[in-house]
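A selection of the complex's chains, in situ.
Here the chain labels run A, B, C and D in written order, and each chain numbers its own residues starting at 1.
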């Protein structure tokens, strides 16, 4: 059964969800995005993701062509339809909005005021098997020399796709350790985030996140804070650097696709005893209860055939 | 007669030159680009542009799937073909290479090492009539609060499309003066460049460009330096700020589509007498001789019907 | 009936309150200041303003020639006297102290050690009608490219008059929108303050102020925090940027002359629904109760004749 | 015989050259300035100073109420008149322009658009005896912790009076060594300038000045470069730090009042042999020939009675 996507007012087959080479999302990177996942084929934290997406739009001066209510309807329809053809797998749903087709490149020679935003929603099945090592062995983070955008250039508080610097940083560290994940510093040397997740440390019974000025505050980070509050584990935001990670008890990457992954090494130095820690395991367990599914098993039990 | 484009090894109809929503150029902005124009239907400074494009690829860790020689052949073929359907208009040729299709999004779940770059060349006719006011009245530049990427995050020396910050800056200043052009400062407050051109000042008989660390060194800027050398006008690079523009005799924007445009106001303050200056006119004349076409007339004489 | 001012130990007619061109306040900007207003012809938060003024003096190495007690007496006398000739209008009282007369310029050729500070207090009636639009329509803030002094050069925690950068920034944005107010960023791109007020946002039930390192902590900001505490609305300080303002529910400018004004647009983008918000109105109402005067009516009901 | 000044269109007695406390030059530091001296009672480099003053005005958005030609006439008249009452002493002539009287403070409640600039020219006799030690023993420069304005806040390329930071820095170092001169670093730690002069070093046969981005390029610095060109001594601009001063052969302060003074210590460490150097002496001699007066003798031979 075929999957569908939403493109500029219409549902299309996923294979037909393409953009003309003149789109400003391609030409200028003038776009914002968001991404959620399903649990048991239901969208998780749908409202949180969609509202963040609309805030990203507002900051980027993109006027969504449909109201929030309609966006929610579209999402539900795509998830419902595409789940059927997913062999029981969970889905990721992607939101994407660009400033529209560039009239100069397109040959229609209008002024930017004439642009109509391009609006896409599409989904893909979550390839859990890719992250099995993350959960079993834990992640090795390397801080590349490349630094994350400073907020005076572009706010990291929106989810966008100007990530060429991260592509380059990722290439650099993957030639060192193909399984490593690049952890970006801001221009003052503080820990910021990875290309696809937040980053927090657990030390002396507290969890510390980098300050929100240089990061995209993830919905998973919000869920984490809720679970920590339940567990009466203090949470705070502070400027942290490599030292704090090296001397932490545990470190974690909150992220939409797999909720929370353990980081066990930074720049080749073990964090704690260099293995996924007990507090991570405890939080994953509680998270699993909340979503009604064993998150650990979802990842660790995944095999290539099923998940891809 | 229909125009063609080059897409991943094949010539396709321009209307069929589209990218899947999973392409890393769309998903991560992992792409580089370049752009040249024709004079009298011949590519101008073809070698310069193509070599810069290949340097951009190298920095961005993108391995071009074809050698430079073949790239040149493709370009010539597109220009030759598409000029025929351009009603005599000149063309812009765009180079675009991305890191390829994102296997996770695409559902094929490979590792990044498996990516094959996406390679596009396409053209569009130059809409000269859009820039008529630039030449007749001169340009008003406004420096938005948004700053340009610092080189420690991403080198401005490559031509890329992570320009969401410029989209936002442009929106901000266009709501103030719809015809204004945003001129970006670096994070130290030095003049850098606009979203589509370099920027230089002419003062006391010399031309000063911002230092190359924060700019894309344009091919048109190179041509300008060659003309200045002929005219024995000194040229240097220095950190310049708004003060230097306000007190300059003239200011210019070198750029591929219209070679060199006069800037006559910055932040609502006139530069010189607030009109396109005589040295600009002199350089445009010499440039016209070199390319065998009256550049001034090309722009000023353009009308909407012909150029779009 | 004529108004008086205090100048270096004497009460003089306001028209005679002048400074020689050699004064270091003029020659070097070596001065500090403060400013309070009356409510019902009584000085408001007199102690707060005078103590801040004395702290500013201490930081700037200016030794006040009179003790705090005497400064209070002078203030009361000026307000009492000048209120009589104010046709019922409220007053602003200005404190101003400079490093004294520059002996080199004055021709007396002593050393800086010989300087005697210049000390002025003067008043003027509050022109409420000027701010009517602020309250009725709300304020449009624009962030100019010019940035606020960093604290390593000069502490923003004192109230001083080295504000040429703000004069320039104001000129730039007023040519875009004559009614707009310039909102300055610090050199890292964080929101700091306007030339005459603090700036806070209200979002999700909390109020956030920029951190105190880059701002003058206003007495009105202190009053605001007191009212928020009464209303059990959380208040915190954080590094905020344009994104946070764009996505806030409301934004306000606390300031001595009109207490708290609603900001409804930033860089041409509406904040919330683009109109003065209900929480602002609620706070103004509570503030009015505290001072025994309807602040909203004072501004909105002002006409040119009465207030100037 | 009494001296005169120019104030807003009129010549007044110097003692009557005063500013109302509401002037924006006092209230906001919204002013620019310039300063020249006479040699043999003739203005020195009059054109250079006046043109720089007009450039400062343009950057600061101050529209001079009289054209340059009239400014020159006013200057000549003041110098001619005031030289008569100067007992043979040379004069300094000061230019000063502000944004005008602040209508809100003045009670006239207009908008900034209504401001008329305040324009002053005034003179004072040069107190050469104050600088005798500078020439005989040489100057001790100390770098305070306070840093100079960065150009992204306010360009140092104009001559203005927002110098409260320098007042504070001066106070700090004078309590350490009352005769020392504060030499300011920029926010990156490069040498910038003192409160009243430029600063250059002489090393291995070349003269190096800080880069122009963080300094006011003095007219005396221009004269110095002309003399160096005559003497075939290379001159360049570079980022220099304390190390370069400590290891220089000589260091000098070019400045209008006394042309060029020798710096012999920095932060208590001697430069070269800790005494005024031979190259300084040579340049002062050549400078004296050019102006037709023995500059060294003018300073060293000055006594308190004559010069003050």
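In the analysis below, contacts are C-beta pairs under 8 Å (C-beta built on N, C-alpha and C of every residue); 3 or more make two chains touch, one makes a residue touch a chain.
Please read all numbers here as calculations on a predicted model, not as lab measurements.
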{"item": "Number of copies constituting the complete assembly, 4 shown", "value": "6"}
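To be clear about the criterion, only the chains that are shown with their structure count from here on.
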{"item": "Self-contact between copies chain B and chain D, residue sets same or different by half", "value": "different"}
{"item": "Centroid distance [mean C-alpha coordinates] between chain C and chain A, Å", "value": "43"}
{"item": "Chain D residues counted as touching two or more neighbouring chains", "value": "59, 61, 150, 152-153"}
{"item": "Touch-based graph of the chains, sorted into line, ring, star, complete or other", "value": "other"}
{"item": "Interchain contacts, given as pairs of chains that touch", "value": "A-B, A-C, B-C, B-D, C-D"}
{"item": "Residue ranges of chain A in contact with chain B within the complex", "value": "5, 17-22, 24-31, 59-61, 94, 96, 99, 104-109, 111-113, 120, 122, 124-125, 127, 129-130, 146-150, 152-154, 160-168, 170-172, 174, 178, 187, 195, 304, 307-308"}
{"item": "Sites on chain D touched by chain B in the complex", "value": "55, 58-59, 61, 150-153, 155, 157-158, 211-213"}
{"item": "Chain C - residues contacting chain A, complex", "value": "185, 188-190, 238-239, 241-244, 246-247, 269"}
